[in-house]
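Every protein chain of the complex appears in place save one, which is left out.
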Amino acid sequence: MGVDAFVNWLRDAAGVLHENAAYLTELDSAIGDADHGANMDRGFQAIVAVLDGTSFESADELLKKAGMTLVSKVGGASGPLYGTFFLRFGTALAGVSSINAEAVGKALHAGVEGVLARGKAELGDKTMYDAWAPALEAYDAAVAGGSEVGPALTAAAEAAAKGRDATVPLVARKGRASYLGERSAGHQDPGATSTTLILESAARTLA
Amino acid sequence: MGVDAFVNWLRDAAGVLHENAAYLTELDSAIGDADHGANMDRGFQAIVAVLDGTSFESADELLKKAGMTLVSKVGGASGPLYGTFFLRFGTALAGVSSINAEAVGKALHAGVEGVLARGKAELGDKTMYDAWAPALEAYDAAVAGGSEVGPALTAAAEAAAKGRDATVPLVARKGRASYLGERSAGHQDPGATSTTLILESAARTLA
Amino acid sequence: MKKLINDPGDVVSEALQGMAAAHPDRLRVDLENRIVYRKDAPRPGKVGLISGGGSGHEPMHGGFVGLGMLDAACAGEVFTSPVPDQMMAATKAVDAGAGVLHIVKNYTGDVMNFEMAAELAAADAGTEVQSVVTNDDVAVQDSLYTAGRRGVGVTVLLEKIVGAAAEEGQPLPQVADLARRVNDNGRSMGMALTSCTVPAAGKPTFDLADNEMEVGIGIHGEPGRQRLPLAPAREIAAMLVDPVVTDLPYQQGDSVIAFVNGMGGTPLIELYLMYNEVAQLLDRAGITVARSLVGNYITSLEMAGCSVTLLKVDDELVRLWDAPVNTPGLRWGA
Partner (left out) sequence: MKKLINDPGDVVSEALQGMAAAHPDRLRVDLENRIVYRKDAPRPGKVGLISGGGSGHEPMHGGFVGLGMLDAACAGEVFTSPVPDQMMAATKAVDAGAGVLHIVKNYTGDVMNFEMAAELAAADAGTEVQSVVTNDDVAVQDSLYTAGRRGVGVTVLLEKIVGAAAEEGQPLPQVADLARRVNDNGRSMGMALTSCTVPAAGKPTFDLADNEMEVGIGIHGEPGRQRLPLAPAREIAAMLVDPVVTDLPYQQGDSVIAFVNGMGGTPLIELYLMYNEVAQLLDRAGITVARSLVGNYITSLEMAGCSVTLLKVDDELVRLWDAPVNTPGLRWGA
């Protein structure tokens, strides 16, 4: 897989997040502060602007730049979390000669570890980690079963969607939704939703 | 006519204004600041409190006290205007041995002159004077035709009601409604409405 | 009606109690007469400054009592001018022999009640009383044949500037002249995004659709001169600034105090955004902003909206504006 595939991913994700901005903000209104859609859209539009102006030699440079862009443009909880994800994802690809299913798996793991290091969420806290964690597991299982990147990402995205849906009944223990206590139950986590969109986009574009 | 009749008038007017407080405020919302009902009600309830606590020897003392009470308790435009009306109405009755149709007529004239002196309104300015002026005229005509106080006040109240209705199409040139310019047309003046209520009450109680 | 209140009939007296409790260092409140006094009034040799009006415009006027501004403020019911008894009591209490100036906003009720008070106070104790009536609202047209223009934003600036003159010991005639000069050089225009609710009335004074605004409003929740489609801040600023600038008229090279005032329910972020538009318009008109004031100072309960006031100033007015003031609503240099 070359740089182009990752450029496609970021552009595709930007499009999907833009289309879903109002939806993500709607979800964030119920248990947060009504900015998740605007945050993700602002960040990924900034990435698109970078892509429009620069061409990248390597996937790791591209993805690190994407991460730094998110850190610099988003703010809020999602900025450092997704920013760290892409920074570490990119760093994990540095020096990798052939980006295959295994390399992408390592990068995903590195990225999600970054999310954990920053956010210190645990499974069931009703955060984006509730989408990332099952996605990683599904990805690993698929690769272990012989899948290539594309199908493995499809499995990951499907697992993320299940994880996202499973956030609905949870009482939040991290992030802004935790302030609501019991009242956070019954609502889908916005971050788990954007994570799923980003993984679905990956499944479409990275193959 | 003795003090009692005037006590009845003030009590009756207080009751009617209390019942119509929301209506007067509603009228004042359209072209003013939504307080005319509260103002009139506060003032006349204060008069009732005075009546409950004091007995008056003469109609002039009673009515002057009513006027002073309105001045002291109402504020706004209606406080000084109605306050002055009752002060001068009372003053005109001072030393009058028999309060008959003529004496009441003089008192009404004196009161309305007070309203004019304070407010400097002209006919057609869309104020309470648009109810007072035709009322005076009708009262005088009735007395000239031989009417007693009761029927003369009935004629006055009917004329006031017509004057009140005639305020509807007018563009206000005095008071708060004048700030609205053309937009004041199409609304009935609150003060002309309360004047009519007070005169109707007089027709019912002074005889 | 959604308000932080108890019984609607107790709003004014309970708010005054709150003021008294919050500012015991600077204010003394006569709850019976609903008068907010500067704690150390009367000040020997100083002209007493009194204002007052309906409540619902906070911080005006009670919040402008203190060093360098008012000596007393009389609070009426919400949107209802106070009664002469209050102004008389206040006049007597702040008179230290140098006379008293009444600062009255031009509303029929305010003018009549203050007039009665001045007549009575003069007759009663021989206090020398002068009055100045503010009438800066350019939204009111044909003012010659009506109740005239409303007193709005200029009142705040006037109380500050005239307060400084009184504080430095200027005599009554001079203080009164200054007050008239400030009024003559100031103009305002306001607009509303929402109505407000008089507590005793219990519902909004007018209804406004989500895509509408009222332009040319006063400070009593009354409808304005025109109902227009909601517009961007840039256009609203022009609607407010243009009639103000052309009315005096302000001219290229004039220096002004520029005052963007919130109507009570508009947050500061929007007022600063409006100020940005206003400053740009003034810049284009060649008018220099000597000083500025941005915030909720003369309000209409919880109404959303704003007004723009421009006061043409010379060095003397700027000096008096800059002089120390220490009131709950306006404070600097002290």
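Letters A, B and C name the chains as they come in the text, with residue numbers starting at 1 for each one.
Heads up, the rule we're going with is that a contact is a pair of C-beta atoms (placed from the backbone, for glycine too) under 8 Å apart; a residue touches a chain by one contact, two chains touch by 3 or more.
Just so we're clear, the structure is a prediction, and the values are computed from it rather than from any experiment.
Chemist: Using the touch definition from the header, name the shown chains in contact with the chain that isn't displayed.
Modeler: Per the contact definition above, the missing chain touches A, C.
Chemist: Looking at A:T25, A:T154, A:T167 or A:S201, which makes contact with the chain not pictured?
Modeler: A:T25
Chemist: Which residue, C:V182, C:I236 or C:L311, contacts the hidden chain when the whole complex is considered?
Modeler: C:I236
Chemist: From the list C:L49, C:A179, C:L193 or C:V256, which touches the chain that is not on show?
Modeler: Answering carefully, the residue with contact to the hidden chain is C:L193.
Chemist: Tell me where the left-out chain touches chain A, residue by residue.
Modeler: Touch set of chain A with respect to the missing chain: 25, 29-35, 37-39, 42, 71-81, 118-119, 172-176, 178-181, 183.
Chemist: Please output the residues of chain C touching the missing chain, sorted low to high.
Modeler: Per the touch rule, chain C residues meeting the hidden chain are 1-7, 11, 14-19, 21-23, 55-56, 58-59, 63, 193-194, 210, 213, 230, 232-234, 236, 264-277, 279, 289, 292, 294, 296, 299, 301-302, 304-306, 326, 328, 331-334.
Criterion: only the chains that are shown with their structure count from here on.
Chemist: Quick one: label the inter-chain contact graph as line, ring, star, complete or other.
Modeler: other
Chemist: Could you grab the centroid distance between chain A and chain B? Build each centroid from C-alpha atoms only and quote it in angstrom.
Modeler: One centre to the other, that is 75 Å.
Chemist: Just how far, in Å, is the C-alpha centre of chain C from the one of chain B?
Modeler: 32
Chemist: Could you state the distance in Å from the CA-based centre of chain A to that of chain C?
Modeler: Each chain reduced to its C-alpha mean, chain A and chain C end up 54 Å apart.
Chemist: Listing for chain A: what residues touch at least two other chains?
Modeler: Nothing qualifies.
Chemist: Would you pick out the residues of chain C that each touch at least 2 other chains?
Modeler: Nothing qualifies.
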